[in-house]
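Every protein chain but one is kept in place in this view of the complex.
Labels run A and B following the written order; every chain starts at residue 1.
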Amino acid sequence: MVSGSVQRVELVGLWRSQIAGLGVPAVVATVLIILLTASPLVNLLISAVTGGLKAFSIVMNSSMLSLIAQTLLLAGLATLWAMVLGLPPAWILTRTDLPGRRLLQAVGVLPLAIPPYIGAFTYITLLGPVGWINTAYQTMGGSGPIVNIYGLWGGALVLGLFTYPYILLMVSSALKGSDPALEEAARAAGLGPVGIFCRVTFPLLRPSLLAGALLVFLYALSDFGAVSLLRVNTFTTEIFHQLNTRFDQQNAAVLSAILVLLTAVVLMAQRKSLGRRSFVQRRGGTRPATIYPLGRWKVPALCCSYLVLGGSVFLPVALLLYQIGSPMSLLHTLFAGYHYLWNSLWTAAVAATAASGLGLFAAYLSQRRKGPVGLLLTSATQLGYAIPGTVLGLSLILLYNTYLPWVYGTATMVILGYLLRFLPQAVQGSAAALAQVNPNLEEAARSLGRSTWQALREVTVPLIRPGVAAGWMLVFISSMKELAATLLLRPAGFDTLPVRIWIASIEVDYAGAAATSLILIAITALPLFLISRLDATASQLN
Amino acid sequence: MGNIAKKRIGEIAVAGTNIIPLEQTSSPRPMVIRLDRVSKHYGGDTIAAVENISFSVEQGEILVLLGPSGCGKTTTLRLIAGFEAPDGGRIEIAGRTVACDNIFLPPEQRGVGMVFQDYALFPHLTVQENVAFGLRHVSAEQQRSRIAEALDLVGLSTLHRRYPYELSGGQQQRVALARALAPSPQVVLLDEPFSNLDADMRAQIREDVHSILHQAGTTAIFVTHDQEEAFVIADRVGVLNRGCLEQLDHPEAIYHTPATRFIAGFVGSADFVPGLVQGERITTELGTFPNQQGLSVGRAVELMIRPDDIDLVPDEASEATVLTRQFRGADNLYCVRLPSGRKIHSNQGSTKFIEPGTRVSIQANPTHVVCFDIDGLSQ
Partner (left out) sequence: MVVIEKLRQNCCTGRTLFLSFLLLSAGVLFDLRTVVSASELVIYSGRKESAIKPIVELFERQTGIKVALKTGKTSGLANEMLQERQRPRADIFIATEAGVLEILAKEGILEPYTSPAAHALPAEHKSARGLWTGISGRARVIIYNKNLVKDGNIPSSIFDLTDAKWKGKIAIAGTRERTTLAWLSALVEIMGEAKAKSYIDRLLENGLKVLPDNSDVWRGVGSGEFAVGLTNSPNYHLALEAKLPVGVVYPDQGPKGIGVLVNPNAVAIVKGAQNLDQARRFVDFLFSKSSQELLVHHAFEIPLLPGIDPGQVRPLSGFKILQISQERLADLEDKTTALFPGL
């Protein structure tokens, strides 16, 4: 044949292999997704770089180094604290005979229903300079505050306390799925439980521990609400400050660019540490792991577990309940602010639905069609992890105000913020679900006469529904709790629950903040609990 | 028995397209599959998964593609099924070109049934729904009868309401087969279908599948790396090595007259003894053998010797000694050291014991004399 037509066939072959059977809508969707996710960041970086000398004078400032140091230190301390809080319970709950451990496992995710900024202000009421502890101490005759939650240490404490479930979950998962043969071999060699843990279990856990730790680190880097309430000066608070005091956004853009760089480095480290295992695969068919009897350690272990849970769930909720005063004021807040609740609900739901759809598409392309397109798409959707809420808000404002002004100032901006920030969670949920589905199933369907789309619809979709649903709920919960980007993106009169909590905290209306917080927690706790039950059932049956 | 078989011969139903009538002839049977110089490369011309393969399969025939892992047999199967597109060559199914330079028919339009190594049953559907999956294009009435036939054929009629996870491995495999057969495809492709089964079940299931396919009169192409399996099921065997089809022949021919040294070693055990062609005879240290292949004088060749070609007789005068004895239940496998230092193997009866270290004389009686060039090519 003539070389031209051979070349054409080769090109067609490549195209075919990438998007075979999916056609034009797939191409359009791909382009759209990449544009949507990459454009804000690109625009931000351009703004930062074109800032000129004035902008870079901030970078050269000596206070910049101390800002970087402070931010990294905060994140590091928070991560360490989260590991201390998350690792022992993970081992106790999966490897010992602690009574009630199944319940504790299910409840273990609940701290994630409490956003750190709510945790922050409840701990301020307890441990702040005018908090309960200090007031009680002063009533008893002491002078001056003995404990002050404001500052770096307080920030690390609170952040770690409300993010340790990430570590708990990842490590528990790894422990449940690991092969007991190794530990049994160690036992045969004469090691006791501690020895086994140090020499065998811990090295096996290292990957998931690292993955969870990096997740916490990333979270701490990008947190805004808690650190600003606790008066820690980090990048996010500084960016917010710049946006609120100066009449140009150049400085904020430069700071944002640096923060994104820091976050990107951490993110790449995390990806590398996970390698191909970005989700834990359950190994069916292995024997259950050894359970160590606790004996006289039962009580301390119980205390430890309940203490951790207490500090991160029971105590804050109790404090909130106390702050409200009476159930009437809770109802009153609900009535007065039902449209804030509605705003939160519908924007989160729309964002979750859009994210699930796009996420499924991206996950499918990257899993089933290995190639440059899939890779590009996955990287684009992962950008949300690397961009803290404040930065995302800023970049969306910069982009849409300049190029798409009719979108700017509507609630769509808020939805976009949620979508871009939490798309990675949806992608991950779908990817995990897809990975469990045998690719041969789709081929079997095709050999039996279905087109690619039909095979997807009739075979793949029913099987991944639980995973996609879990992803939807994750995005929903995250969007409900989101504060930093919403603060920047919301149009006038359009407040969400987190924004109300924030405003109330700032204006020291702790009772109002408490009421709204309880409503928010109640709404996010339910899907969270559902997801954990779904997960537990799946793992039990495997 | 039954309607599927009749339909097989009387007409060919291709999913989604019109029915093509076929004339009833006893022989020669029509070609169902034809591959003509098919190639497939990966990594842009650097790795040839399949290189210039040509063969054809008659209707009702069972062809087995045999070879080690990575030889391209699965790729060939996927090319026929339509999950991969060839880089060169032509593929025809029932006389219709499905893949060529500018033509590519997607899998759903090829009328090819496939049974996967891990069965790939749809876990969210019952057995009945699984089997019905490919029957969307027929009426509900016909669906019911075809499903019943298919399940009957594989012997699982009572299990139609079960879900795949409730079945044993062997049962799942039979459902997979029924599902592939139900739409009366042109050909059924099976990718190492028995490798996931326990060894003790394998033989029985193999038998069953073989008879099912024969009963249905279906054309089938198997892919396997197990030589014994290939010989048992196949009408013809095609041996692939590194993407090339080295020999396509009846199992007996493959075993007794392998075309390449690779095949000789892969299919059954073989030892190679150097020899020299001297006119009508080939001289080796095991004796002389007739020059059956008409090789030119003076050629240096290697003679293929199988363990069952060698007989051992204890003989103090000989210089060959028995090195080891392996009792294998049905026979004894001896490793013998020849005076030249070369080792060969011999199969002896189950009760024939020869102590290691005993000197033996060797009687070589190969049924076929097969010689290879030093390159490994048969002459």
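As a working rule, a residue touches a chain if its C-beta (ideal position, glycine included) is under 8 Å from a C-beta of that chain, and two chains touch if they have at least 3 such contacts.
A quick note: this is a predicted structure, and the numbers were derived from the prediction, not measured.
Peer 1: From the listed residues A:Val27, A:Leu294, A:Leu334 or A:Ala349, report the one that touches the chain absent from this view.
Peer 2: A:Ala349
Peer 1: I'm checking contacts with the chain that's been left out. Which of A:Leu182, A:Leu334 or A:Ala411 qualifies?
Peer 2: In the complete complex, the chain left out is touched by residue A:Ala411.
Peer 1: By the contact definition given up top, give the residues of chain A that touch the hidden chain.
Peer 2: Touching the missing chain: residues 63, 129-130, 135, 138, 145, 228, 231, 241, 243-249, 342, 345-347, 349-350, 352-353, 397, 401, 405, 408-412, 463, 465-466, 469, 472, 487, 490-494, 503, 506-509, 534, 537-538, 541.
Convention: only the chains that are shown with their structure count from here on.
Peer 1: If you average the CA atoms of chain A and of chain B, how many Å lie between those two points?
Peer 2: It comes to 52 Å between the two C-alpha centres.
Peer 1: Which chain B residues qualify as touching chain A in the complex?
Peer 2: That would be residues 15-16, 81-83, 85, 87, 101-102, 104, 106-108, 112-114, 116, 118, 120-124, 133-134, 136-137, 179-180, 183 of chain B.
Peer 1: Spell out the part of chain A that touches chain B in their complex, as residue ranges.
Peer 2: The touching residues are 1, 5-6, 9, 13, 16-17, 20-21, 438, 440-441, 443-452, 459, 462-463.
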